[in-house]
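Just dropping this structure here.
Note that one protein chain is taken out, while the other chains of the complex remain in position.
Right, chain A next:
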Amino acid sequence: MPSPSPAAKVQMAHDLRSTIRELKDRGLLVAAKWANELLLALPKEHRTAPYLPFSPPQHQVGLSTPPRAPRPSVAASEFMPSPPRFDMEVFPTNAEAGPSRARTRHGIELEEEDDVLDEDEFQLAKSYFDIHELDRVVHTLKNARGSRARFLKYYAAFLSADRKAQESLHHFLDTKQERLALFPALSTILADIGDDTEPYLMYLRGMVHMRLEQRDEAIACFVRSIRDRPYNWSCWSQLAQLVDSADKFIELKEQLPSSPMLTFFAIAVMLDLHTATDLVMTMISELQETFPNSVHLKAQKALVYYHMRDFQTAEKEFDEVQAADPFRMEEVDIYSNMLYVMDKRAKLGKLAHEYAEIDRNRPEVCCLIGNYYSSRADHTKAITYFRRALMFNREYLTAWTLMGHEFVELKNSHAAIEAYRKAIDINAKDYRAWYGLGQAYEILDMPMYAIEYYNQATSLRPYDCRMWTALATVYEGLGRLSDAIAAHTRALLGADRQQTPQILTKLANLHTTLDASRGRASAEGTGYHRKLLALGAKDGREVEELAASYIAVAEWEMRAGSASGDWALAATYLEKVAQSNALQRDKAEELIRELRMREARA
């Protein structure tokens, strides 16, 4: 995608500014923050350049606004200055022709008549909202008619219902209670909003649908909202959560306007689907040309490296992010995950202390601290912090999964299962939670469940060695060797240099056992032994490690008879083993004797 023209960037800055104001008015603070960061990421010359709406930008970025639905005519319009909405509806393409029209088009300078009418009530309600007196907001705005005020009212009702539902829980893992407490309230809100197509109300509807687990409706709402207000990042990220497969993403891509925001979205989705590749990297680089100052993009880059398991580079990137914006807390949880995996405890500790200093009440920071305690094997304390993170954000996937891990460490499989299930409820794409579930059930000796969950994990990560290996182990435990072989075979696809020989050994052994049970020698087993030898030779391994394979191949060649069997090779291999310190030395020598005898006979 080519970088947008300067005029388009000026336009973008303008649109961002107006969206930010709308978002702030509606209490969508996270989205406002994000949009503001994006605005500042634009080069200064574009931001300060005068915005000349009557010279239409060559490249209309992401604002292909469909004609608005006619507003409900109200009594107010008779004495309030009416915006030139007729022109807009009839000639939507000419909307930029005059300054006033362009303004109305983006709906800020000229608020809706209803919004102007209940401005005072709205401002009061907004004050209540800002100090979290949510029910009071609803009460103050109960007769509000402007879309802005109505949004605030329903949004406050939504937040209030959510908070009450959570407070009503006796145990924080109780899904049923939560639903019972939440669903009726949400259904009421949904019914109250009705069929309003105002973009922000659409977004809110989408959120409610999402909480009610009505995914398709939610997606439809988000898409409509995005088409009207592309700079509402919260909407994009919620939509990203709903994308559960590559196919879904492609389908959505068709419906969405092409814009830098779509690229941002695509990056988020791909990271979420664990399909981070260099393609994503390219996308980020392109965006960085438009938004050179964006710390968000830098952090995304670090995430991509992390997902590509290039931990060193990722760490470097994360450090740069921290240097660029030392008080940024967004991705610090993932950074801490990575440090945990890299076993860099000292650095994790330093980071934990630094960020705890900044703000302990951020879920990301709680997560970081939890990871820190976990790295010190203080699992109970770690769980406390993950719970704390979840108190701030109940939909916080990472914390649920990590808490599950901690419960596993504490041998509390049931709690672990609950936590993993929560994570899956939030985002069924989280392969780690599926994998964790599988592990927990394996510990509980319920192999059927374990297979099911490992299966889910493998379908999410078809090339991940660990999932397949785990699955194969369960099949092995059940005595279903051919399935175990199939699983191991697939594990091979994603295995690294350490894992490959192990898997090859397993495969060889499995084939041998399987064929032995059928009373025959194993050709496949020998094949895998050969592969092991080839790999071992390449890596320069010691004979001792490969002794078993040497003997297996030699036995195979000997068994085949002098005509087809490669006795010379067998002899070579056996000699190797016999000369080494391997455990199988005696057996090798015995085989050599046998080989000599057979050679002599033949």
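Operating definition for what follows: a contact is a pair of C-beta atoms (placed from the backbone, for glycine too) under 8 Å apart; a residue touches a chain by one contact, two chains touch by 3 or more; residues count from 1.
The rule is short, and it goes like this: contacts and distances are computed from a predicted model.
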{"item": "Record-based protein name (UniProt) of the chain missing from this complex, from \"Ribosome-associated complex subunit SSZ1\", \"RNA polymerase II subunit A C-terminal domain phosphatase\", \"Anaphase promoting complex subunit cdc16\" or \"B30.2/SPRY domain-containing protein\"", "value": "\"Anaphase promoting complex subunit cdc16\""}
{"item": "Sole contact to the chain not displayed, among A:378, A:544 or A:575", "value": "A:575"}
{"item": "Contact with the hidden chain (one of A:12, A:157, A:218 or A:270)", "value": "A:270"}
{"item": "Touching the absent chain when the full complex is considered, from A:117, A:465, A:546 or A:578", "value": "A:465"}
{"item": "Touch residues of chain A, complete complex, unshown partner", "value": "175-176, 179-180, 183, 212-213, 245-247, 249-250, 270, 273-279, 282, 307-313, 340-341, 343, 421, 425, 448-449, 451-452, 455, 458-460, 462-466, 468, 471-472, 475, 478, 480, 482-483, 486-487, 489-490, 492-500, 504, 527, 530-535, 537-538, 566, 568-569, 572-573, 575-576"}
